[in-house]
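Only a single protein chain was left out; the remaining protein chains are all shown in position.
Chain nomenclature is as follows: A, B and C, assigned in order of appearance, with residue numbering initiated at 1 for each chain independently.
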Amino acid sequence: SKFEYVRKFETEEKLLPNCWIVVRIDGRAFHQFSTKHNFKKPNDESALALMNKAASVVMNEFKDIVLAYGQSDEYSFVLRKDTALYNRRGPKIMTYLSSLFTSSYVYHWNQFFKETKLKYPPAFDARVVLYPSDQNLRDYLSWRQADCHINNLYNTTFWALVLKGGLTNNEAEKRLCGTLSSDKNEILFSEFNTNYNNEPEMFKKGTILIRKRIKSPKHGKARLVILPLHEDLIQDKFWEKNSEILAIKTAQLYEWPEESPLPSLVLSQLHIGEFDRDKEIVIIEETD
Amino acid sequence: SKFEYVRKFETEEKLLPNCWIVVRIDGRAFHQFSTKHNFKKPNDESALALMNKAASVVMNEFKDIVLAYGQSDEYSFVLRKDTALYNRRGPKIMTYLSSLFTSSYVYHWNQFFKETKLKYPPAFDARVVLYPSDQNLRDYLSWRQADCHINNLYNTTFWALVLKGGLTNNEAEKRLCGTLSSDKNEILFSEFNTNYNNEPEMFKKGTILIRKRIKSPKHGKARLVILPLHEDLIQDKFWEKNSEILAIKTAQLYEWPEESPLPSLVLSQLHIGEFDRDKEIVIIEETD
Amino acid sequence: SKFEYVRKFETEEKLLPNCWIVVRIDGRAFHQFSTKHNFKKPNDESALALMNKAASVVMNEFKDIVLAYGQSDEYSFVLRKDTALYNRRGPKIMTYLSSLFTSSYVYHWNQFFKETKLKYPPAFDARVVLYPSDQNLRDYLSWRQADCHINNLYNTTFWALVLKGGLTNNEAEKRLCGTLSSDKNEILFSEFNTNYNNEPEMFKKGTILIRKRIKSPKHGKARLVILPLHEDLIQDKFWEKNSEILAIKTAQLYEWPEESPLPSLVLSQLHIGEFDRDKEIVIIEETD
Partner (left out) sequence: SKFEYVRKFETEEKLLPNCWIVVRIDGRAFHQFSTKHNFKKPNDESALALMNKAASVVMNEFKDIVLAYGQSDEYSFVLRKDTALYNRRGPKIMTYLSSLFTSSYVYHWNQFFKETKLKYPPAFDARVVLYPSDQNLRDYLSWRQADCHINNLYNTTFWALVLKGGLTNNEAEKRLCGTLSSDKNEILFSEFNTNYNNEPEMFKKGTILIRKRIKSPKHGKARLVILPLHEDLIQDKFWEKNSEILAIKTAQLYEWPEESPLPSLVLSQLHIGEFDRDKEIVIIEETD
């Protein structure tokens, strides 16, 4: 048709080959969203579990995602260096991932917030960043985990001062201004009898999602699942234990300690217990 | 921190100033999504109403959107040439609009699909395209409306052949292969006693969302609403009647014909009738 | 071959259609280059003539250039909005124009600097900028001409203070610091008996190159030439007189005043006088 020429105004940016592709999404005005929905401070278990759930839907749908890392209102998805997903068209990858994350966040809200109705539709931004080397990628993830730790230590101390210490927000802020990590630990320990190290790992470390095969308690056979871990990824240990990630090899068997219960995120993937009916309908992966 | 350097890998693309910014979103694998959720064929009133609802939430939240046009599983948002929204950062604009659209689509699903449960979280892609001149912008919108007409005429005839004529999908496809618009009209008229012109305007023309002030039936005062119109925008008439759009002037008063009921999309914005409780909580527009 | 994959790492940026394309080149470290080659201060007629010559070679070679504007060590080339030169590939256009400019600058050096040998090979940077509207383009050219005027008024006064007034560079700089245009005019007039308005038009206005047909003194027939003009292009007058530029119409006849001699740049294009032997061998325009 005579209007078809307008298609030529579209740009066609392909992401540089042989680079790790990172898509980071971040909640829009979640300071306000968390307040409006009475998120527990500083960390709301349900909110973080919902973020992990939404991220696992995305990771399950797009097999080229080798790892995801989330904290607070953000999630980072790492696509394998050699992915050909949508011909490496940046906008296409970025918008499908952020749209599916948003959609899953709203879709699964009721399952995680049984008493709080979702008051209005939230939104998440997204951006694509390329990291040419394994070291750059590790430094990116370390940057996010360090950010998680610093924010969580600050927020944990801040809300202790406010909720337990009775200070106003401004007083707490002034009190913490210029303090070192050690000072914050000291405040928590001496004034609130709280040992920061005993805080839940997820709050301190954020959540790493990786693909692993684990023995299903239902039938003992190994099943491929998206496994949430809350551990350090700044030191080498994590990368040595899970060398298949940077090496882009197939998922390895993960020996989940017998005695500790499987995370609900895994149970729902194995259709066990209360999540049984939550059969994950795999959205047929539509390749370009 | 020593990891902060990774931030320098982010690109900072600013969209060229003084161009119309168009963000088009399009449902991912909606051929499958529509089938899985038993959308009426070829057009499902509830599905199209939900698309319009999601688009109106986006248009209500981002005031620099001067017009939106939707058909099938796609919506186009036009931002004013001189917008400074998020410093004209393409990815930021594109992802917030597509994420809020997706979120609203899932959030308002039950209100439009009372009997069909949403089976899995849908996703929408998004892209940004710049149009330097008013003529380019009009040609873009004409391209989409022409596409709507051609697809709708084909689909209306196709499903008439299948649902009423008893043909299989392949037979219907072969029958329509190579036919002109006139042939399709002829089939509808002679074999199915259907005059294509009498099809609902929304199916033939798609939906235009523009900002207008209309007299609220509740109290007669003029209220700024997002008004859905189903009319031609390829000829000059629409642009002459609504000259404030390309001129980027304030919304004009729209004389809604007394006798015809206001669209539910408008009633919900005026908090009237069954949509009363559907108070639109304005998400505080967060400017960068 | 097994190495061919490396080609896929090349980006293919096409410049947005329907925008004026401006390529501006600027001499690298010309402060040093002009000193090393004893350019007259503040303006060296030969240097400016050579810049105009190099620009005219570029404009002659690439017919889609509708106008060029030069001052000091920079030149701007304006390509027609609808050019398809090299499929509007930005780097291709930018590098061919800047390379041919550089090559012509060195090639024609001896013809303009008869006594000063070119001491080392100069270099010019280049950049591409898109201007969506005629007004943006006019404002761009006005920006460059205003810059030319401000710099020239400053430099003319500065070098008068130094070369005629005997001040050191620093003294002259301090003297001019914070002065208005009127103050500078006053210094020139009262201390150096110089009326700025009588300075050569090329120094004050820079050089505009446009395509015109003029009657050749050799045989009276109209010949298409690249004509250098030194006049204001900030007011409307220039654009009204030369409306074919923005309207992208064919070159008009230009009535060169009988009594004043044709610029040497034109004579060389008409192969007249000392420039006769300087037959311009048209480099076959290679379209992509």
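Observations on the model:
We adopt the following convention: a contact is a pair of C-beta atoms (placed from the backbone, for glycine too) under 8 Å apart; a residue touches a chain by one contact, two chains touch by 3 or more.
Note that this is a predicted model, so its numbers are computed, not measured.
Every shown chain touched by the omitted chain in the complete complex is listed here: A, B, C.
The residue touching the chain not shown here, chosen from C:Ser34, C:Thr102 or C:Thr157, is C:Thr102. Across A:Ser1, A:Asn110, A:Ser133 or A:Asn169, the residue that sits in touch with the chain not pictured is A:Ser133. Summary of contacts with the chain left out: across C:Glu10, C:Glu115, C:Glu240 or C:Glu258, the touching residue is C:Glu10.
The chain not shown here touches chain A at positions 16-19, 130, 132-133, 136. Although one chain is not displayed, chain B still touches it through residues 8-9, 11-14, 16-18.
Although one chain is not shown, part of chain C still touches it, namely residues 1-7, 9-11, 25, 28-29, 32, 57, 91-92, 94-96, 98-100, 102-108, 118-131, 136, 139-140, 142-143, 146, 281, 283-284, 286.
The rule is short, and it goes like this: only the chains that are shown with their structure count from here on.
Judged by shared residue numbers over all numbers used at their interface, chain A and chain C contact each other through mostly the same positions, with over half in common.
Among the remaining chains, C is positioned farthest from chain A, on the basis of C-alpha centroids. Rotation angle, chain A onto chain B, C-alpha superposition: 180 degrees, expressed as a multiple of 5.
For chain B, residues that reach two or more other chains under the stated contact definition are 130, 136.
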